[in-house]
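Just one protein chain is left out here, and the rest sit where they should.
Coming up: chain A.
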Amino acid sequence: MLFKDYDPLKKKRLSILDEKGKIVNKELEPDIDKKTLLNMYKTMALGRIADTKALQYQRQGRMLTYAPNKGQEAAQVGAAAAMQEQDWFVPAFRELNAMLYRGVTLEQIYLYWYGNEWGSHFDEGVKVLPINIIIGSQINHASGVAYASKILKKNEVAVASIGDGGTSHGEFYEGLNFASSFDLPLVVMIQNNQYAISTPRKKATKAETLAQKAVAFGIPGMQVDGNDILAMYVAMKESIEYARSGKGPVLIEAYTYRLGPHTTSDDPTLYREDKEVEMWEKRDPMIRFKKYLIDKGYWSEKEDKALEAEQTKFVGETFKKVEQSGTEDLLDIFQYTYKEMTPQLKEQYETHKKFLEEGGK
């Protein structure tokens, strides 16, 4: 039983695939079919390119603030791949790869960071909630989703994501405590990328690991190598099934690293050393997963090159579409505050429309 072996008080971290792409925990290697494995890899690869390009676009003044995901691909895709179709993903904000894997389109994601409200409108059937900026509050939303699933007997698990910094927030505790007291089908994944903007994880709490916080909720918890996609998949799979079986929530700490800045407005050289970044670059989740796939005979450098070219083109075309969408129109801005505009709002809309039509700015 994983939860027993990796009891958070035992100071162990689950890992299966090491930095060289070798299996170090043979009995835990998951049996994932080739198609799924490749889908996981391709999502990570797309995420990496989309991320790099988003940063470039932002530097060119074509994109707004953007929160990069580089380095966290395995944690995100490992978690998403372990979910079943009917499950819900409830994100924080640094979730590009998990969102892509769960069916949110790159166009929608880019629209969001482009500053257009339609970027939070996902296609029918995509069970992903919009990006949540207010730190920690998504844990309560996810717990609520799980409550509804339980009493309506929907067999859906809610998977919520939060940063290491977010675990300082009241709602992290309130939400998990609520879910644990009702045995709700909720899995919370902490993406411990070591920093909350400039504040290192060690300054945010004295707890030795964030996984340990599970103990106080009376639920299982586990620390996992977040750059090891197989370990993430296995840990999340077990947690999600545990939650689905009615035993209550689980807390997973994905131990990972944000290779880029916090957002495009941030300068990480002010608060972290190059040496540290270089060390983590060697642990790049993409490199080790690719090696694993190549060793298995599922992938080749040649295919990788072709994929990169194809995805780069796709990302460029997607962004162009987003750019061409330009700005929203006035009605769009007014009509979603309520189901129906209130009389006051309607008057404000009409007055402003007239003002603009008559040449006002």
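Definition applied: a contact is a pair of C-beta atoms (placed from the backbone, for glycine too) under 8 Å apart; a residue touches a chain by one contact, two chains touch by 3 or more; residues count from 1.
In this section, contacts and distances are computed from a predicted model.
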### Query
Which of "Ferredoxin", "YeeE/YedE family protein", "Sugar ABC transporter substrate-binding protein" or "2-oxoisovalerate dehydrogenase subunit beta" is the UniProt protein name of the chain not shown?
"2-oxoisovalerate dehydrogenase subunit beta"
### Query
So which of A:G125, A:G297 or A:G360 would be touching the chain we can't see?
A:G360
### Summary
Touch with the missing chain holds, among A:Q56, A:S181, A:S198 or A:S245, for A:S198
#### Entry: Residue of A:K154, A:H169 or A:K291 in touch with the missing chain, whole complex considered
A:H169
### Message
Under the stated touch rule, tell me which residues of chain A contact the chain that is not displayed.
### Response
64-65, 112, 114-117, 119, 133-137, 165-166, 168-171, 196-199, 203-205, 265-266, 270-271, 326-328, 330, 332-334, 336-337, 342, 344-345, 348-349, 352, 355, 360-361
